[in-house]
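All protein chains but one are shown at their positions in the complex.
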Amino acid sequence: MIEVEAVSKHFGDFAALDRVSLCIDQGKLVALLGPSGSGKTTLLRILAGLEQPDSGRVRLGGVDATGLGTRDRRVGFVFQHYALFRHMSVAENIAFGLKVRKGPQRPGNAEIEAKVHTLLNLVQLGGLAGRYPSQLSGGQRQRVALARALAVEPRLLLLDEPFGALDAQVRKDLRRWLRRLHDEMGLTGVFVTHDQEEALEVADEVVVMNKGRIEQIGTPSEIYDSPATPFVYRFLGNVNAVPCAVSGGSAQVGGLHIGGGSVDGVGTAFVRPHDVEILELSPDLPQAVIRLVTVMGPLVRAEAVLPDGTVLEAELTRDQKDKLDLRRGQEVSLFLRKAKIFVGTGI
Amino acid sequence: MTTAALPLLRRTRVASSVIPGFAPALGFTLFYLSLVVLLPLAALLLKAAGTTFEQWGRILGDSRVLSALGLSFGGAFAAALINAVFGLLVAWVLVRYSFPGRKIIDALVDLPFALPTAVAGIALTALYAPNGWLGRHLEPLGLKVAFTPLGVVVAMVFIGLPFVVRTVEPVLQDVDLELEEAAASLGADRLQTFFRVILPAIAPSLLTGFSLALARAVGEYGSVIFIAGNLPGVSEIAPLLIITKLEQYDYVGATAIAAVMLAISFTLLLAVNLLQKWRRARMGA
Partner (left out) sequence: MSNHAIREPVAVRWTLTAVALGFLALFLALPLAAVLTEAFAKGWGAYLRALATDVTLSSIRLTLIVAAISVPLNVVFGLTASWAIAKFDFRGKSLLISLIELPFSVSPVISGLIYVLLFGLQGLLGPFLAAHDFRVIFAVPGIVLATIFVTFPFVARELIPLMEEQGREEEEAALTLGASGLRTFWLVTLPNVRWGLLYGVLLCNARAMGEFGAVSVVSGHIRGLTNTMPLHVEILYNEYDFVGAFAVASLLALLAVVTLAAKTALEWWHRDELTATSH
């Protein structure tokens, strides 16, 4: 169990973290998700003891670790660019954390060797023990960095943009592999990412951060299906954000009823493209004109213009498109399956 | 603002690294720097500050001092100019053309860095003395090198050469060939391309190399004194005059000449730095 209590951190007059609190349960894999500058890496480095917070506390397993140096925290840290020791072989890199232990805590050489062997097999690099980091591919380096962090049997594994420097295919394979590895080992893990797809696919729980604050904490489906703030809506996936007016409990955009609002006023409605349904023209439903139809593999993206000029993006399947015989300039009716309205300006 | 500002601020934050050893490392650095460099230089400034107005006037009004300073700075300037031209040529040939032994010759360019100045001095003298390998053939042409101001310049060219080559070389390597191809496609001939496209790109490094060669030659002593002949008022350089004054226990005179040399050198280097800064700011790079 990791508890972060009201942690703040400034760099000069820039607030990297602003009274952030967070609780991570044992055995969970958590993603810190946010744009660059949101404070996610700073939070990770504070968990590792690589930065000291200006105020607030960090508790690891119920014990206050705020002032504890990084050496004494028993955390595994996988750096964004791996930080492999370039003059050491793969095996030497992995053994480093065990070899620098002192006195009785230091395992014997045979034991270290056996452990390195096990870890190499675990990260599927069995044959590469003697290679140097410069002779490895990005994905291989990533796995060496992970094995090196795991060798010290950390109680917490921290990963800074673990897949950031890899190309698309390697990235996909590695993140599934990391997920499986985590399930097998039962470690508590925290990783930083700016890629929402990565966070949603790999993590048990996602912490969305923005400007040094936490916007929302939840499971991937909670975060995606019920974003708590406009920022989360915009940051996770594609979304239509249209100005709307709420009056008498009903919100309207260009004659289109988009849902109910409890507070009257001007605001912004958020609708995911796949929640915009395109129907054949019907007098009972609001109308729109199709402006653009783009086929993207199995999906079709269409832009519909409401009578007041508001543009809504819709996503539909090839089947639906063919059934409607969707073309540019076609008049259709729209139906919004789901929308969320945030009242207020400047959203 | 947040996106762009974070990396910048990270770098400028004040000492909060978890890496240990900052205080002892910086402490020792400052201690050793003060002991070996700053304190002795302060002694020079202190001595110079204690020199009276009248003493300054007497020392700097001495025609021997003036001509020594003139030779050190004038000779260094001429040598740096020669080096700017030939250093650029050498860098160009080494970077752009291939010929047998190019790598060895490239390595040899650093010889003046590695060869002790006294060795360079006697070797150049042996070459340019009236009975030397080169002097023997130059003498009948009426060209006296050794024991004249010309000899001083020759020695200064020798010790300044690597500075220009080594600062221009990497920049020349990085000049985008596409720029030259673009110039050619727009109808420029090779000479136009060189003067209008390549030279502006390498000019800052050429200026840096020039000023480094100049600074080095101004203070040069070992390689110059053998070939110079050291005739007061004619071929006597300022560093030698400092030593002469010291040997006569004229500490005030030695200090004054040294202070003037340092002041001019630093002003020149500062001016070049400011010029480069202004240039960079104007080019927006």
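Letters A and B mark the chains in the order given here, with residues in each chain numbered from 1 onward.
Note that a contact is a pair of C-beta atoms (placed from the backbone, for glycine too) under 8 Å apart; a residue touches a chain by one contact, two chains touch by 3 or more.
Just so it is clear, the structure is predicted and the values come from calculations on it, not from any experiment.
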item: Contact list for the unshown chain, restricted to visible chains; value: A, B
item: Residue in contact with the excluded chain [from A:Leu50, A:Ile258 or A:Leu312]; value: A:Leu50
item: Residue of A:Ala129, A:Val152, A:Ala165 or A:Leu285 touching the missing chain in the full complex; value: A:Val152
item: Chain B residues that touch the omitted chain in the full complex; value: 11-22, 24-26, 28-30, 32-33, 36-41, 43-44, 46-47, 86, 89-90, 92-94, 96-97, 99, 103, 105, 107-120, 122-124, 126-127, 132-134, 157-158, 161, 170, 177, 180-181, 184-185, 190, 193, 215, 218-222, 226, 239-240, 242-243, 246, 249, 251, 254-255, 258, 261-262, 265-266, 269
item: Those residues of chain A which, in the complete complex, touch the missing chain; value: 48-50, 69-71, 73, 75-77, 79, 81, 83-88, 96-97, 100-101, 148-149, 151-152
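Methods note: only the chains that are shown with their structure count from here on.
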item: Chain A-chain B separation of Cα centroids, rounded to whole Å; value: 55
item: Residue ranges of chain B in contact with chain A within the complex; value: 2-6, 9-10, 12-13, 16, 18
item: Contacting residues of chain A [partner chain B, same complex]; value: 11-12, 14, 16, 35-38, 49-52, 69-70, 211
